[in-house]
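A quick write-up on the structure given underneath.
Note that one protein chain is taken out, while the other chains of the complex remain in position.
So that you can tell them apart, the chains are marked A, B and C in the order they are listed, and the count of residues begins at 1 in each.
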Amino acid sequence: MALGLAALANACDYRRGALDPISPEALTIDILWWVFFWTSLFVLTGVLIALAFALYRGHARGKSSDTRAELTPDAALERRTERAVLAASALSVVILVALLVGSVFGGRALFRTPQAPLHAKVIAHQWWWEIQYQGKTDSDSVATANELHLPAGVPVDLELHAADVIHSLWLPNLHGKRDLIPGHTSHLVLRPTRPGRYDGHCAEFCGLQHARMELSVTVEPPEVFSRWLTEQRRPAAAPAAPDARRGAELFARGPCALCHNVVGSEASASAGPDLTHVASRPFLAAGALPNSPLNLRNWLSDPQAFKPGAQMPPTGLRADELDDLVAYLETLR
Amino acid sequence: MTGRSSLLAGLALALALTACRREERRFSEPQVLVARRERAVAPPSSEPVAAFVDNAWSVSEGQRLFGWYNCAGCHSLAGGGGMGPPLRDATWIYGGSPEEIHRTIVEGRPNGMPEFGSRVPDYQIWQLVAYVLSLSGRLRQDVEPGRPEAIALGQPPAMTYEKKPVPANKGTHP
Amino acid sequence: MTTAIDALPHDDSGSRTAELRAELAFTWRLARGLRGWFSETSHVVIARRMIVTAFVFFALGGVQALLMRIQLMRPDNHFMGPDRYDQLFTTHGSTMMFLFAVPVMQAMGVYLVPLMIGTRSVAFPRLNAYAYYTYCFGGLLLYVSLFTNTGPDTGWFAYVPLSSSQFAPGKRVDVWSQLITFTELSALSTAANLIVTILKLRAPGMALSRMPLFVWAQLVTSFMVVFAMPSVMLASMYLAMDRLVGTHFFNSAVGGDPLLWQHLFWFFGHPEVYIIFLPALGMVSSIVVTFSRRPIVGYLPMVLSLVTTAFLGFGLWVHHMFATGLPQIGQSFFTAASMMIAIPSGVQIFCWIATLARGKLVLKTPLWWVVGFVVIFVIGGLSGVMVASVPIDLQVHDTFFVVAHLHYVLIGGAVFPLLGGIHYWFPKFSGRLLSERLGRWSFAFTFIGFNLTFFPMHILGLHGMPRRIYTYRAATGFGSLNFLATLGAFVLGVGVLLVLVNVVSAAYGGQPAGDDPWQSDTLEWSVSSPPPPYVYACLPCVFGRYALWQPGPRAVVEDMDPRQRQVLVTSALDAAPDHVYMLPSHSMWPFLAALATFITIVVLLFTPWAVPLGGVLGAICLCGWFWPRPPHEPLLAEQP
Partner (left out) sequence: MNEPRGVTVRELPSYAFGPRDPVWWGVVLLIAMEGTTLALSFLAYFYIRQRVDVWPTTTPGTSTLLAAGAEVLVLLCSVPPTYVLTRATRSGDLRAIQRWMLIATLLSVAAVVARGFELHALPFRWDSDAYGSVVWGLLVLHTTHLGLGVLENLVFVALVFKGPVEKKHLVDLEVNGFYWYFVVAGGLAIAAVVYGEALLG
């Protein structure tokens, strides 16, 4: 049944998380997992056969002879039985020790750290991810939200912080998970190899919108990555189109600027995600919606309908104001 | 007997309603405010006030917004005052009733208090009002916020609580 | 009720026996009326109430599980919002752990242990009643809170700072932390009661080496309770203080640490699993021995396995915290401990299989539940070995894989044996037989439904579905397996419902069972079904491990005074008669003391002034509880 279900699941068009490793770390875990899986299957089969045999034998004897209890069973047979139990126990010890050794070596391999030339800071908030790539100067630094871009083949050191409660960063294709705990700083070193888009998720229950706390990971060739980084460093330009201009004005004077930051504009608050390049991101509100102008407009008109409990309030803007605002935000690429 | 049991039942019901009201998590504008806005008339003024000051979630949200909207910048985090007047005492320049505090936030006041009415949704202003009321201990005890994380109340700490520096490759995985 | 054939003086005439029974029935008579209902302290009555209460909570927890499964049935479902969902999964976890699993296992112990060791009661019957009422009040508090929208919503583990007053305003988490206080008070009292009962009240001749394995399991479990539960009590006390009076145990800004909570919680939380599961192993042993019609293979290894599990159980709490990034050397140690704990479980599985293979099997319903237990529990154990490995745990921790694992271990390892045990002992509890046919149907539904529900979760977890999410996007592709799981949950629900139907219909119209329908080996089957309040007319003497299978006439304790509530105290190791001990009669004070506890704790939700209030109420209850009442026992010579 186990195999059947696994096969069924694999046959579907399905994201395969931990079973689709794209980094040496995830690969180590993947290999270890399959070692454990086949060993377990072997043990399970053995136990089930023994159980079936026991039921068959015992049932046969139960039918044939009288049903009174037997207080002093045959000594020789008893000894043989005990020896079988002992052998099975000894075998399980051997298997467990083997698995333990494998696990310890796997663990070592997992945390054998290469020098990581790239550093990024991940700060978890209720319920979104803040990502910072530090440059040499402040203007060199890049802040983004809910998307992590990584160059393929380059080790990266993620420095992890929590802004409010405990979160856990889980990138199943790239590594296991690591908790982000207030008052503690931790690190996760990754070496992604295969370009593509992968999913990450908060794995520690962190409140109402724990379900909508996703992180999009884009692994790309180094030159594409550095192009992306250069793009991200560019401050937002003042929009040209009249509706977008009205939107920018609304953004700066209205409710948005109380929480959000757009580099190059007057908005510079830090409570919510940085929106300097919001239009280039794959999804909105940490996975609540795919990013499109229509979704953005819907989101702005009533965030609580899509992510109840999220800390973005309904803006209470009129329809024409919403259009202007979306027009402005769409220029932030 | 029936009198007593109905009294008891009423009491239980009242307790249950109190609990429900205290614990409700409202993620968007409450009906009271929607109705008020749409009809453009003010219902009896205590209605919106009660919906917010009897609700622990509102007070807690108010506490968060007090920091987010930078009220703390002038009034300090625990409302002790600074550039702006303190909010923990019984002295109110522009009136200390919930409605007056609400108006102060919505319209702003001379000499520094900006107007927030155009930038902050009305229900969040009411949440701020609830929190401000809690600062001077004017809320029911069971909705008052407890100690916030990462902030020491009581006596100021005599020192910083930094962890001993851990060598780079000790303790955690690098 | 008094016509049963139990351990009688073998050379006595019938009339003498009838007289004895009449006297005993008067001495041990149950309290009457409404007031009597609250003053009853008979362990049989209290344990029966506790089992029923625990199953009521089991049903409530099950309904919550079904509601959650409906919500997760398809992606982006709007059946309920996150607020409701969080309350449900927290209450589900807390209910199943604190209000069902631990109490029901202890209740089975309270009912069966005195019967199995050949005595008339638990050592402290009043404490036993107190434990029941505190437990009951705790459950009441949780469910009244849930229905008034005050259900705790930060998980049954209540990690700080999510459960701190800043992120969990209101009284929801306070309710949770006081629920802990209630259930711990109850569990600790019962554990102490069972330990003393087992160590001091065994029938003459029942040396430790002759104790039934179920009793061993209860003894070992109770010791685990004594050393594990204080940890969570301390943790929840710290949490309550952080929330109520502003202490900083978990506030990292001024020297506290959120990880301190996790250490304290899991130092309790992991042994908790074994506290739930060891008594279940005892039940399995009882069933296997009876239906194999032979002694267990490897009694000593079985006992040593229980003890080893208890010791190792305290050494692996950190495997819940691998993702927090503790030093690696320590992690290896905890990996090793977590894997090695599979050995004693394995040894026991092998012993049972060997016993079955060498026995003369009677394939009745209880044995089917044991078969289901072995299959499911071995799968759960193996996935447990997987999560013990740090690298694998880093992937599957806090995902649906772990949800699957823990349900395989807890439902497979505890609920299946428990339902087997219910089928096995129901004739003793009620005097009536359950329907075999319904029993097998319920087993089949439960077994299939269970696997259908939880097996897909392994795959979901590996593919990236985290735990405790109230919904997921369609694009993830988690929908189909989740739908399957929901379907399975309903099949499982039908299975459990069939058990209920079986129990209710048998209670009202089942076949009379007689004293010993299964020809079992342990002493409880020598008294009538259901047992009379005094249990044994004459306390039995024991000359072997399988008391009722010993050939020859049975010996009994003679000349105990039937006009007093007497039990025989024996020595702790070899059960030599030591002195005659008088048990107190029924009393209202345990109920009143529990009520005082309830009042104190409810007030404590709101103000620390509850502590002095509790002191005063406690003092009153203490006096009432212990004050001697006529008729007196022998007095000291010189009285004032």
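Just so we're on the same page, a residue touches a chain if its C-beta (ideal position, glycine included) is under 8 Å from a C-beta of that chain, and two chains touch if they have at least 3 such contacts.
It should be emphasised that the depicted structure is a prediction, and the values quoted were computed from it without experimental measurement.
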item	value
Which residue of C:200, C:407 or C:545 touches the chain not shown here	C:200
Option from C:248, C:270, C:407 or C:565 whose C-beta touches the chain left out	C:248
Of C:555, C:599 or C:613, the residue in touch with the unshown chain	C:555
Chain C residues that touch the omitted chain in the full complex	9, 123-124, 127, 188, 191-192, 195-196, 199-201, 204, 226-227, 229-231, 233-234, 237-238, 241-242, 245-249, 251, 254-257, 260, 263-264, 267, 538, 541, 543, 552-560, 568-569, 571-572, 577-582, 615, 618-619, 622-623, 626-628, 632-640
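One rule holds in what follows: only the chains that are shown with their structure count from here on.
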item	value
Chain B residues counted as touching two or more neighbouring chains	25, 149-150, 172-173
Junction residues of chain C, two or more chains touched	83, 161, 167, 252-253, 325, 328
Of chain B, residues touching chain C in the complex	15-16, 19-20, 22-25, 56-57, 59-60, 63, 141-143, 145-154, 157, 161, 170-173
List of chain C residues in touch with chain B within their complex	83, 144-145, 147-150, 161, 164-167, 169-172, 242-244, 246, 248, 251-255, 325, 327-328, 606-607
Residues on chain C engaged by chain A in the complex (per definition of touch)	81-83, 86, 154-155, 159, 161-162, 167, 252-253, 257-259, 292-295, 297-298, 301, 323-325, 328, 331-332, 335-336, 339-340, 342-343, 346-347, 349-351, 353-354, 356-363, 371, 374-375, 378-379, 382-383, 385-386, 388-399, 451, 455-456, 459, 462-464, 466-473, 476-477, 480-481, 519, 521, 544, 546, 549-551
